[in-house]
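The complex appears here without one of its protein chains, the remainder shown in place.
Showing chain A:
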């Protein structure tokens, strides 16, 4: 709405000087003030928590990078003081892992503390009648507040997301984890930004639908946990994986799958009396337990390195199903698209609820 020019009106029946009738209400500035005034504590808390989280992540990343440089930009060898420092119980690697784990739940906090109250609190405290009976239309009121809070959420999660992505890359450098697996994957590529925005709108939609803050918050928690489990379970299969037979690699010879693979299937199982899973000979024929025992006698008594060396000597292979590391951007895009679709669905739900809500004064 464009702001209107001011005007004056005489106080009827009093002979007093003209009374200014302010006519700039209903604009963006007014709704921004209202949004800030209603949600200022949640916004300030979010800002402080986000800043602290991002600062902590960056500090840990800088600490680990320093150690990484001490080890000549390679993984610090086992037993070295640098490795001991990195992997101490409260060392940077463990703390970084925990922070990235916590980062996965930031969208949940956004949904519960910023999304849900947006409409649910208005319904619960019956202030919608007050808000919607002014000159600002309910749709304008709702979209403007969603947009303003959404921008704040986007800015905060973008900052935290960038810090988390940087931390994930440093953790990848100093350890041997794949950037395609677990928190390193889910907390990088701006996925936290997409998830944060999506769960903010989902929170608003559930708040609008349930109309009570606590039940809506519980619904967001349930939905988030379900989505988290579903993503963890299904994301490796978003694109048809690559499968191939691989020779057992000698320790230290590097992975034949390239950098940052996401191994979906590929483990082997060996057990008496005749339990051998996923071990094949050079012709890709399954190996039986007697055959394996003949090639590598007392295979159980061999250490891990010796058994692998034996398998390599005898030309044995195993079948691996995996996603190559080159697909990481594609997977990030797919998951971000999923979050975006979820957010758009929630936006449509909010619009529908506001459109269909009829208020009564009584």
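In this text, a residue touches a chain if its C-beta (ideal position, glycine included) is under 8 Å from a C-beta of that chain, and two chains touch if they have at least 3 such contacts; residues count from 1.
The rule is simple: contacts and distances are computed from a predicted model.
As stated in its UniProt record, the chain not included in the shown complex is "ABC-2 type transport system ATP-binding protein", which appears among "ATP-grasp domain-containing protein", "ABC-2 type transport system ATP-binding protein", "Succinate dehydrogenase, cytochrome b556 subunit" or "ATP-dependent DNA helicase RecQ". For the chain left out of this panel, the touching residue among A:48, A:88 or A:130 is A:130. Within the whole complex, the absent chain has one touching residue among A:33, A:245 or A:300, and that is A:33.
Within the complete assembly, A:140 is the residue of A:140, A:169 or A:212 that touches the hidden chain.
Contact between chain A and the absent chain runs through residues 1, 4, 7, 9, 11-14, 19-23, 25-27, 29-31, 33-34, 37-38, 125-141, 358-362.
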